[in-house]
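Every protein chain of the complex appears in place save one, which is left out.
Up next is chain A:
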Amino acid sequence: MQLSHSPHEDGIWGVAWGRGGRLVTGSVDNAVKIWNTDGGLEPVHTFHGHELGVISVATDLTGRYAVSSSLDSRIKIWNMDDKTHVKTIEGEPVEVWTVACDPHGPHVATGTHAGNVHVYNSESGERVQVLETKGKFIMSLAYSQQGNYLASGAENGAIHVFDTTTGRLVSTLSGHAMSVRSLSFSPDGRFLVSASDDKRVHMYDVHHGSQIAALAGHASWVLSVAWSPAGGSTSNVGAGAVDHIASGSSDKRVKVWDIRAKQCLHTLDHHQDQVWGVAYNEAGTRLATVADDKSLRVFSCQ
């Protein structure tokens, strides 16, 4: 089953789920939009304020707040219940990219062109931590659901994993030699999947720092990846549960994979342009995808 809408006036670069079936999208048209997905796909509200295109959106653990980052180097926090703007964090010019929310604290992290991760307190707007990779432009970030790990992917393929409590570098994951555009942890935080311009999706064992799989199939850059919260946990191998991941690519396709069997299960052809965002809802029952074709699509997963 599929719902679709072409709400924004320009490409859509970011999508994230909120609480209670709410969706957030961020577009090149500078707007952040909120949607309801219970019984159809309905626009609820539009937040204006960014001066340039919205690079990414994220939601906090409560699902009440949406966070957006923009080419205008600002991070904005929005209250989706009250439909108000809560805060604007001013980043350094060109040093704000994708944004991620700490599941276990009032923190918002963003990657920088200089190769650092800047962590801000979302209540005070102050920068509280700088994690250095001494590497290149950080294009992607992901927190593990447990909140203990923060992973960053860079434009030269390097992936760094930090311990959020100590700020120390835990692992450096190699394998990609081209931009890592998106990262997603497994629900138990043990594994990480990455999407890269080398057309591959990689899977890594975080603790051991080793690469476990390289999935081929996309014909062009892989721009987004998400690990489904549903399915078996890794301690249930053999219990018959399947772990799904979804990926979106410049080849305009969305692929759904069985990550254990390392096989592509479905290829979805609905988008007309590069697919920048894929996101599963909390239960893993729905998959939202967004693309440069200005459309948002929601699929139900069985």
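Going forward, a residue touches a chain if its C-beta (ideal position, glycine included) is under 8 Å from a C-beta of that chain, and two chains touch if they have at least 3 such contacts; residues count from 1.
As a working rule, contacts and distances are computed from a predicted model.
Suppose you had to identify the omitted chain by its UniProt name; would it be "Beta-adaptin appendage C-terminal subdomain domain-containing protein", "GL22907", "CCZ1/INTU/HSP4 first Longin domain-containing protein" or "DNA topoisomerase (ATP-hydrolyzing)"?
"DNA topoisomerase (ATP-hydrolyzing)"
Out of A:59, A:179 or A:196, which is the one that touches the chain we can't see?
Of the listed residues, the one touching the omitted chain is A:179.
Please identify which residue in A:94, A:130, A:216 or A:265 touches the non-displayed chain.
Answering carefully, the residue with contact to the hidden chain is A:94.
Based on the whole complex, identify which of A:31, A:66 or A:139 touches the chain you can't see.
Checking each option in A:31, A:66 or A:139, the one touching the absent chain turns out to be A:139.
In the full complex, which of A:52, A:216 or A:283 touches the chain missing from this view?
A:52
Under the stated touch rule, tell me which residues of chain A contact the chain that is not displayed.
10-11, 13, 28, 51-53, 55, 71-73, 93-94, 113, 137, 139, 155, 179, 197, 220-221, 250, 276
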